[in-house]
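A protein chain is absent from this complex, but the other protein chains hold their places.
Labels for the chains are A and B, by order of writing; each one numbers its residues from 1.
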Amino acid sequence: MLLTRKATGQAVPQSRLSRTIPIQTLDRRTFLKRSGITVGAGAVASQLPFSMIREAEAQNAEGKLEVKRTICTHCSVGCAIDAVVQNGVWVRQEPVFDSPINLGAHCAKGASVREHGITHDSHRLKYPMKLEGGKWKRVSWDQAYDEISKKMLEIRKQSGPDSLFLVGSSKHNNEQAELLCKWARLWGTNNTDHQARICHSTTVAGLGQTWGYGAMTNSYNDEQNSKSLLFLGSNAAEAHPVSMLHTIHARENGCKVIVADPRFTRTAAKADKYVRFRSGTDVPLLFGVLHVIFKNGWEDKEYLKNRVYGMDQVKKEVMEKWSPQQASAVTGTPVEDIEYIAKTMAENRPGFIIWAMGQTQHNNANGIVRASNIVQLALGNVGRSGGGCNVYRGHDNVQGATDVGPNPDTLPGYYPVAVPGSWTHWAKVWNVDIEWLKKQYASEAMMAKPGMTVSRWIDGVLEKNDAIDQDSNLRMIIYWGHAPNSQSRGSEMLEAMKKIDLMVVIDPYPSASAAMFAKVRQDGAYLLPAATQFETDGSVTASNRSLQWREKVIEPLFESRTDQMIMYQLAGKLGFGDQFIGKKDGKADHIRLVKGKGGMDEPSMEDTLRNEINAGTWTIGYTGQSPERLQAHMRNMHVFDVKTTRARGGKDAKTGYDLTGDYFGLPWPCYGNAKIKHPGTPLLYDTHKHPMDGGHAFRALFGVEKDGVNLLAEDGIANKGSDITTGYPQFDHVLLKKLGWWDELTDEEKAAAEGKTWANDLSGGIQRVAMKHGCTPFGNAKARAVVWNWPDQIPQHREPLFSPRPDMVEKYPTHDDVKVLWRLPTLFKSVQQQAVKDEVYKKFPLVLTSGRLVEYEGGGDETRSNPWLAELQQDGFCEINPKTAADRGIRNGEWVWVSTPGKNPGGGNVRLKVKAKVTEGVGPDTIFIPFHFAGWWQGEDMLPYYPEGSAPIVRGEAVNTATTYGYDRITLMQETKTTLCQVAKA
Amino acid sequence: MSRLLAALVLAAFGLAACGEREQVIQPVSEKRYQGKRDSKPWDNDSPVAELRGGKWTKGNQASWEEQIKIRQLAQHEHKRIYQ
Partner (left out) sequence: MARMKFLCDAERCIECNGCVTACKNENEVPWGVNRRRVVTINDGVVGAEKSISVACMHCSDAPCMAVCPVDCFYRTDDGVVLHDKDLCIGCGYCFYACPFGAPQFPQAGAFGLRGKMDKCTFCAGGPEPDRSAAEFQKYGRNRLSEGKLPACAEMCSTKALLGGDGDVIADIYRERVTRRGRGSEVWGWGTAYGQAPRPGAQPPQQQQPSGQKS
C-alpha cells in the first residue's frame, strides 16, 4: 500500500517498494508492465528473506522528486542531510558533501534519520491517548484538548499558575523554543525548564561568569587550527562522532590529543595519551596541571596582565594546595601524567579543553567548569583561533533552546526574570500588554522569582509545602519533548507521578513517561503526538553557535501535529491564543498564521524568527540571522571554507544575496539587524579581528573596577581597527553621547535608542555605531578568574555526596545545606555526612558512572524505536573490570544486579538488572552504565504499561532509576556521573 | 531496451553471459557464471538532479569513471579543506 501524506491517515503499512524511486529512465516501469516477467520476478522475490516486497509489483510509485535540505536531530554537531522526497514520502537520504560542518559524514544516528519517515511498523505515538482505568485509550484531539484545558484551569483556580511545571525541549527548533518560553509566561509561571539544565547549565553559568557568554568559544572546525586538545569529560567518538572528523584531521596534522576520563573510551582509543582519574575529581586534576604550569612559568604573563582579573589569587591558592602530588593523591592519577598534560598543553598552544557531561553533571560542576576556564586563561588560550573551551552541547538545539527557550530564570536571550526591564522589553517584542501579563502571574514577586528546575520537579511535588518557596506544590507536569529517564532519582519520580493531578506528554515518542505513569496510576495522564523536526521548518543552533535552517521534509505523520500548532491550539483553549501570536492593537502580522496539517492554522516559523527572536534577542546577537540569510547559507554551503567557516565569495542564485565574508550559519553573536550584514562571530573574545569581521572581546559584565583593580582590558587591547584602543564598558546611550557618536544614529534610531543600552535598543543603532568604530557592543573587559559573587570564589574541590573516600570527604567536604535554591530546599552536607556515618562506601564500594552510546540519543525512546539503530544495541549493560567481575564470579555477558544507595519507597535499595560487559575500559573501582535505556523497572519489563504499538524495540534498565541525590550549588545540575554501587550476579 | 531484452532472453534460457564476462582472474577454477547477465552502470542515463548523482555520457565508460573518481574525492577531506 502506498503511503500517502494525508494528514489524518492512520498507521499505514508501507511496503519496501513504495519507497523505491523511479529513475527518469523507462526501464523499471516498462519492465513491470510485462506481465509474465512481473510474475516471475514476484515469485522469486517471495522466496527471499526480504519479506516486505510482495504486493510491490502492482505499485506505481511515479512522482515528482524533491530534495529537502535538513539537519540531523541527534546531536549538536549539525550535520546536513539531503532528504529526497517523492509523493510526500521520504524515499532516500543523500550526504551533503558541501556542508563545511560535516562534509557529508554521519554517525549511526545521522545515517539512519530517514527512518523517521517510515510508517511501516512505526513505534511513534500515532494519536492522542488518555489513561483510563489503567489502560491507554485512544481519544480525539478535541477531546484531549477539552479535558486537559478544563483540568488545567480548574487546578490553576485552586492552586495558582505555579502549580504547573512545564518541561520544554532542546529538540524544539529555535522558534518553537522561543514560543514555548513565551507560552509558559503567558500562562503565568517561571516553572519551566528543558534539557539544558541537566546538560550544560553549569557550563553556561561558569563560562558566563568568567567572560560573558556561556557558549562554546570556538567551533568544531577550529580544532583543525589547534596544536593540543584535552578531552576532559567528553567521549566525542560516541556522543559527537562527526566532530571527530575535525579532531582526527587535526591530530594527523600534528595536534596532540589527550583524553582524561575515568573510562578508556572510543575517543581515548584515538588519542596520543590516555589519563585515568577518579570520577568527580576534575578540579584537583586541573589544578594539579595548573600548579605545574605556574611552577615552570609557562603561563602567558602578558595575556594575564592585559585580559584577566584575579589570576594572582588563584595562583596563590593553587601553589599552596595543589601540588601534583596532592592532586595525585585525590585523583589517583600518577604525577607524571599530570605533568605530561601540563607540559603538552604549554608546549602546544593554541589548544582546547573539550568537555561535555563528564564535567557538567557533578554536584561540584560549577567549580570544575571554572577550573577549566582558568587553565585556559593561564595559557592564554581563549580568544584566538585554535584555542578555547569547546563545550560540546548535547541535543541538536540545546544551544538554541538555552539561548531563547523555556528557562526558569531568564526570558529569551538571557534577560533575567528578576529584572523588570526584561519583562518590558519582551512584552514589547511579543506585542503583549505588560499589565495583562502581570495579572497572569500569581504576583509580581513570583514573576521575578526564578522557577524550579527540571532536575528537581519531583521535589516540587514531594517536598513539604512549607519548605518550598511558592504557594502550592506542583500539581501538573507537562513533558513537552523531554524524556523522564534523563533525570536522576528515578525511583522517587514514580512517587511524584503517583501524587500529581495531571501529566501531559507531548512527544513523538512519549513512551518512557507513559509507561512509568501507567505503572503507578489508573488515570490522570494524556499523551499528545507531536511532529518531529523533519515535519516542520525552522532554525537550529549547533554547538558552535551557527544557525541552520531546516526545510520541512514531510508532513506530520499519523495524527501528529507540529509543536507550534499544539502550542497555539492549547493556548487558545487556555485563553491566551491571541497573546500567543501578538495580536495586541489589532496587529495581524506579528506572527502570521499559516496553514499546517489538515489545513489548520499554526504560527509561522519565519515570522517567529524575524519578529520575535531577531527583534528582541540583542544580548547574544540573534538579531542578524534573518530567515533569508540563513536560507541563502543552506543553499550555498559550498562557498564556506572548512577551516575558517567563512565564505570567500559567492552570490545566492535565488535571491542575489552576497555571501562574501559571512561565517557559516552566522554564529551568534551576529549583532545588529540583518541589514548591516554582520558576518557572525566564529570565535568568541577574539580581538585580533574587527567586530564587523567577526571580532569580539571579553564582556564588561562585572563593573569597571573591583577593589581598586581595573576590570576593563588594559591599554593596547582592543579589536583590530577599534577607535578606542583600551578597555571600555558596555555601550549605552550615555557612552555614545560622551564619545560624540550619538549623531551617527539616524533619527529613527535615536528615538528608539534614547535611554537604552546595546541590549535593549530595539533599533540596533547602538550596536551598529559601536561596531562601526571597531568596538564590541558589550564592552571590552577582562575575564574573571575569581567569581566573587559565588560561594566558591576560587574553584574548590568538593567530594561527591556519595564518595568512595571518607578520608577525602573529611578533607574536601561539600557545601552547607541551602534552605531555598530555585524555590526548593537543597541538601549538601547532611546527605554527605550521613552517607559517611552509615558507611555507605563499604556496602557500595564501587563508583557508578554513566554516559552515552553512539547508537542512541538522550532518553533513547526515539532511537531505540529505530530498528536500524536498535539492532546494534539490544541489551542494557554495565561495563565492569575483569578483576571486579572475577572477584564476584561474574562472566562476560551474564546478567548482574547493580544496586545503589538509592532507596525504593517500599524499602530496599534500588537495583538494576543489566548484562555484564567485562572490559579493562573501566578501572577495578568503577562501573559504567549507558543512560539511554528505559522500559525495565528493576528487573521488570514494563511492556504492559506502554500504549499499544508505541513501546520501543529495545528496552532496558534506566541508569537514572538508581542514581542518587546530589545537585550543583549554583544551577541544580544533577549528579549522574559519580555515585556508589555494588554488583552481584543475577 | 534491447539490452534489457537480451538479458531476459539469456536468463530465460539459462545460457548465462559466459562469453561476455571478462573474468580476468580465475585461478581456482575455470567455472563460469551461470546467472543472468548484469548491465553496466554507464549504460544508464544520468539520474535526475534530485538524486544527487553523477553526470556522464550514456554508454561511455570513461566518462562514467571520470565522474565517479571526482566524486570519490568527497571522501578525501583534505580536498574540501584545502581547496
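The working rule: a contact is a pair of C-beta atoms (placed from the backbone, for glycine too) under 8 Å apart; a residue touches a chain by one contact, two chains touch by 3 or more.
In this text the structure is predicted, and so the values were computed from the model without any measurement.
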Problem set entry | Contacting the left-out chain in the complete assembly, out of A:341, A:854, A:914 or A:981 | A:854
Problem set entry | Sole residue of A:213, A:264, A:322 or A:671 that reaches the chain not shown, by the stated touch rule | A:264
Problem set entry | Omitted-chain contact residue, chosen from A:332, A:572, A:845 or A:867 | A:867
Seminar exercise, completed: Touch rule applied to chain B and the missing chain gives residues 4, 7, 11, 17, 21-25, 27-29, 31-41, 43-44, 46-47, 51-56, 61, 64-65, 67-69, 71-78
For this session: Since one chain isn't shown, list which residues of chain A touch it in the complete complex.
Result: 16-17, 19-23, 25, 27-28, 31-32, 41, 44-45, 47-53, 56-57, 59, 92-93, 95, 103-112, 114-115, 237-238, 241-242, 244-245, 248, 251-253, 264, 266-270, 274, 854-855, 867-869, 871-872, 879, 919-922
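In the analysis below, only the chains that are shown with their structure count from here on.
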For this session: Averaging only over C-alpha atoms, locate the centres of chain A and chain B and give their separation in whole Å.
Result: 45
Seminar exercise, completed: Contacts from chain A onto chain B in the complex sit at residues 21, 23-25, 27, 30-31, 37, 65-67, 82, 84, 92, 94-95, 97, 103-104, 224, 245, 249, 642-643
For this session: Write out the stretch or stretches of chain B touching chain A in their complex.
Result: 1, 4, 8, 44-45, 47-48, 50-52, 74, 77, 80-81
